[in-house]
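Note that one protein chain is taken out, while the other chains of the complex remain in position.
Showing chain A:
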Amino acid sequence: MPVSLKPTHSYLLAITLALAACGGGGGGGSTPTQPTQPGNPADRGFSDPLAYSSSGNASLSVANEGAALTHHSLNLGGRVIDYTATAGHLIASHPQTSQPKAAFFYVAYTAKNQDVRTRPVTFFYNGGPGSASVWLHLGSYGPKRLQVGYPATSQPQPFPLVDNQESLLDTSDLVFVDAIGAGLSQAIAPHTNQTFWGVDADAEAFRDFVTRYLAVNQRTASPKFILGESYGGVRSSVLADLLEAAGTRMNGVILLSPILNYYSNCAVYSPGEANCTGFLPTYANTGAHFRLTNPAQTDYAAYAQQVRSYAASTYSPAVANWLGSRLPPSNNLVDQLVGLTGARANLWQANLSLHPNTYQFQLITGTVLGRYDARVTAPQGSALASEGDPSSTFITSSFASTIRSYLTSQLKYTAQTSYAISSNAIQSWNWQHDGQDLPDTLPDLAAALQQNPNLKIMVLHGYNDLATPFHQTELDLARLGNVPGLRIHNYEGGHMMYLDDASRVRTKADLAAFYASSLN
């Protein structure tokens, strides 16, 4: 029997007022509702009286759990999904002391008339650390998406916001939540944002947000998924272990272009410092895209397999040897690498462990390749290349401006400050984890799986991502040994492969299959 999802707005208001009363003043006392705007008469906007800050020392003296609730529908190829959007804050609190930690900003999309015992709920977040979750929210599987049109760069901006035919709302309810200091999420006194700018404190706060969301919305019985991108991979691994320990059984962890181990991705080190074997298949497929390989290659999957084998048998041992000895590589080896990737001989001779930054700037003379999506290019010296990554510069202003107008006009949520697409957390992040200076989160994933052998893991990567290369994740995950149900998918495109129209369709189909396999 379907159980209708109860709107939580009035409940949230009660909490708002209670917290304002306990907080001892400070701007939280005014009535949080505003007159209903045109649109669905059942919509209830929310004008948050608070201002939020991304600074490390920022701290809310009073917080609220107010939210705007609006009604929408999405037509997915003839199937109409009626849903609510809830935009506002929930307070994550310490599980034992109940001390409030932070007010997390989130936007939740909930399909109407579903059985909460079988309807999945998925929590989405980007990485950075310090990034808001706007990239996933407006680019991937939400009910609306920005029509980016990668890898072309001739489209006018801002990109149109369109109904998303690849929305996952036909499969799961979707919660986009921003890290503390990003979006409109902020720490609550005596904590500051900086308190949660570390691998462990961040993941613990996300655990407490998930716990709060599930309790407030009566979703503890629902199948549960987390989907994190990039640094969100580290966050997801740590979070999965913490949630299992806390008794929140997860169904699936979706790692989208993740970094899982900061010691194994050579991009975070300077050129020549670390072994870049994990990048070789990315160089090869990107060279194939630009028709620079010899022979030419058109089947990415087959070519990736060929280059993985070459990397394991020949390239990786040669790089290890070179890092130790610094002896020039043989002409034969260099010739092979030139043929496989299209990168010139002098680059391999200068640094056999070819760094992605070098590849990005040197593969094609006078052209800068995108770091996030190497297929997106710009002439050296052009405005698009000025920040070092045309694929990121091209999309930033559209995402930043659209999230702000979308929250106000469509979701009917406003605060005293505008949505921050990032904080500066990355500069003062506490990277320590598990007794090491930097996070290696494979033990966390292993611990999550030991606690919940039914937990399923899915990985999505782009073949043309020079930030988190797909093969490095494969090498990292191989450390886990056999993981039943593990699915690894690679797609044409970059770090945000969902911005590629053809790949987004494929990712959606693969995600739907993964959800079906994880609902046991």
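To be clear about the criterion, a contact is a pair of C-beta atoms (placed from the backbone, for glycine too) under 8 Å apart; a residue touches a chain by one contact, two chains touch by 3 or more; residues count from 1.
Keep this in mind: contacts and distances are computed from a predicted model.
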| item | value |
| --- | --- |
| UniProt protein name of the chain not shown, from "RNA polymerase sigma-70 factor (ECF subfamily)", "Sugar ABC transporter permease", "YdbS-like PH domain-containing protein" or "EF-hand domain-containing protein" | "EF-hand domain-containing protein" |
| Hidden partner chain, touching residue among A:371, A:412 or A:456 | A:371 |
| Among A:171, A:193 or A:261, the residue in touch with the chain that has been omitted | A:261 |
| Touch with the omitted chain, as defined above, among A:83, A:124 or A:231 | A:231 |
| Hidden-chain contact residue, picked from the options A:351, A:367, A:401 or A:417 | A:351 |
| Missing-partner contacts on chain A, residue numbers | 95-96, 126-131, 135, 229-231, 241, 244-249, 259, 261-265, 267-275, 320, 323-324, 326, 344, 346-347, 349-351, 355, 357-358, 360-362, 365, 371-372, 387-389, 392, 395-396, 399, 421-422, 424, 426-427, 429, 431, 434-438, 440, 442-444, 446-447, 450-454, 467-468, 478-481, 495-496, 520 |
